[in-house]
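This part shows chain A:
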Amino acid sequence: MRLLSTRRARTAVVAIAVGSLALTACGGDSDSQTKDDSKTQDDAKEQSEAVAYGDAEASKGPAAPVEGSREGGTIRVYQQTDFSHLDPGQIYVSDAGLLSVLIHRGLTTFVEDDEGGLTVVGDIATDSGTPSEGGKVWTFTLKDGIKDEDGDPIDSGDVRHTVERLYAKHITDGPTYLQQWLSGEGTKYREALPEGPYNGDHLPDDVLETPDDKTVVFKFDTPRPDLPQALAMAGYSIVPEEKDTKEKYDQKPTAIGPYKIDEVNSGKNMKLVRNDEWSAETDPKRHAFVDGWDITFNHDRVDQSKRLAADRGDAKNGIQFSGAVDTSQIKSIVSNEETNARTIKGYAPYVWQLNMNMDRIKDKKIRDAITYALPNADILRPDGGSYGGEPAGGLLAPTVPGYEKGYDPYGKIENPQGDIEKAKELLKEAGAEGQSLVYGYANVPHRQEQAIIIEKALEKAGFEVEKKEIDQATYYERVGKVDNGLDIYMTGWGQDWPSISTVIPPLYDGDQLADGSAVYSHINDDKVNSEIDRILKITDPEEATTEWQKLHRYIVEEINPAAPLYFTKQLQIHGSNVGGARYSSEKSYIDVSRLFLKS
Partner candidate 1 sequence: MTTLTKTEDAPAPTGRDAFLSVRDLRVQFSTEDGIVKAVDGLSFDLERGRTLGIVGESGSGKSVTNLTVLGLHNPKTTTVTGEIVLDGQELTGAREKTLEKLRGNKMAMIFQDPLTALSPFYTIGRQIMEPFRKHTGASKKEARERAIEMLTKVGIPHPKTRVDDYPHQFSGGMRQRAMIAMALVCDPDLIIADEPTTALDVTVQAQILDLLKDLQQEFGSSIIFITHDLGVIAEMADDIMVMYGGRAVERGSAAEVLRAPRHPYTWGLLSSMPSLSGNVHEKLMPIPGNPPSLLNPPSGCAFHPRCGFRSEVGGTLCTTDRPELGAGRASACHLTAEQKQTLFVEQIKPRLG
Partner candidate 2 sequence: MLRFLIRRLSSAFVILILISAFTFLIFFAAPRDPAVLACGKNCTEAAKDIIRDNLGLNDPIAQQYWEFMRGIVMGRDFSVGRCDAPCLGVSFNTDLMVWDTIVDRLPLTLSLSLGGLVIFLTLGLGAGLMAAAKKGTVTDKTLSSMSLVFSSMQIYFLGPIVLGALVFSSGIMESPRYVPITEDPLGWFTGLLIPWFVMALIFTAQYTRMSRSSMIEQLQEEHVRTARAKGMSRPYVFFRYAWRGSLIPIVTILGMDLGALLGGAIVTEMTFSLAGIGRLAVDAVTNIDLPLTMGVMLIGATFILMCNVVVDAAYAYIDPRVRLG
């Protein structure tokens, strides 16, 4: 889904840090005193069921009824920072992604059942798409009655425009899957339409064809079985051609979803009101129970948590959007029955791992020694403890289909305190006792605490650790440089949609290794590279998942480019008057498509 390296996410990370510190200060036994009802892996299994592709029936509106729902009222949203973008083409990050559920619509979308099972369905398309030529060609037909907030109907020209504007220079921050699949890797795709559609240039019909007002055909040179899921990303939501204001669109986009922007004061607040042109009959995903949304920014996590826990006045109708309960407030909120009943919990899609720069640490025995030595449970503590995540055994998150529960080749789940003896032994075998390691980490409190824990563990195992602090704002840029001068460094990665194809290829495909790529470990293994190419072309999701699983095992056990650390979990709280609240395993936040106010 989302990457922690984009701008708003970073700001959020800085803010959590303070809370993490406080939690540690409370003492290590806080977890045992509080009954731990945080999400366990059994819950997560449901979250990682293979995604089904929905047919026309599943794509019809209205959305599944919500028990006890009623209309009316305004939901109050307390949010830390303003949304990074409102222009769909620029949306990659989770906060804007969540907002886009309310105002934007795409060709496809995910609907979710009560168990967290996901189905890709047609959103403005009649179904999740019809593949042909072995998955190389995908055809979508548009529903009737889809209009923008001005009442102008959406046709295939608007879809074409939506795709083509992604090639323009001012679109830089959104996902690039579709463009790259259609027109070439890296930034090469931009050459196909350097000015976007604004000068009257268009993609040729052998790439994107709109034979009539209702039909859109995508044509790829290799099978793209994941296309329906990719198109469900907020970044591919529709921008009506007539309404596109280029750079300015980011400030005032035109709504197609159930709400439109009534008022926006950058960095301060935003008000959403009903979009009367939206029809529930066309929408398989969204309800519009409330009349509007009143979103204010500049509430840090502590403020959000305290306001919502106190549940006074406006806050009764309040929710957190992309914020989480502050680590300093977790204990008091979950240990109180009343406030705990107002929380939602679930797995977030991130896996934190300790990358081992394979250009510098060439001996697998040394990498294994590092992996064994790490005390995953201790490392997790500064980042929220058992409510913030849980120790990871492999490099796939519980939210991704194909995740294998209990997979733990290095005993990281079984023995989360680390195995120093085994590490020492391996290091001795490698003849590398006293090996020095440069550890890079971001200069925020919880990463600094983790650095100390990691340093201690590795030195116990016989390494010499040299710590190097890196500016938080440019951390990912720094570690993403091929010549980064570091041996080990943590990164977090989340799927873009629930498929291993958005995890393993970007992180472990050596062919993509370059400055700025996500191949942080610098793994470059011929077998892995060729397997990635092969599996990406498999059209059957079940078969593909099985093959990915095998590749994942091979990477973890035979190469070990990165030590698994922990998966992250989500904990949010809402006001007592908010009904229909549940965790959205697709967005990994509260499901905003079905909220109502009880009175």
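Following the convention adopted for this analysis, contacts are C-beta pairs under 8 Å (C-beta built on N, C-alpha and C of every residue); 3 or more make two chains touch, one makes a residue touch a chain; residues count from 1.
On how the list was made: all candidates are chains of the complex that A comes from, given by their letters.
In this text, all values refer to a predicted model and were calculated from it rather than measured experimentally.
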item	value
Touching candidate for chain A, same complex, options 1 or 2	2
Chain A to candidate 2 touching residues, read off their complex	3, 5-7, 10-11, 14, 81-82, 92, 169-170, 172-176, 186-187, 190, 246-248, 250-251, 265-268, 297-300, 302-303, 306-307, 309-310, 312-313, 471, 473-474, 476-477, 480, 496, 506, 514-518
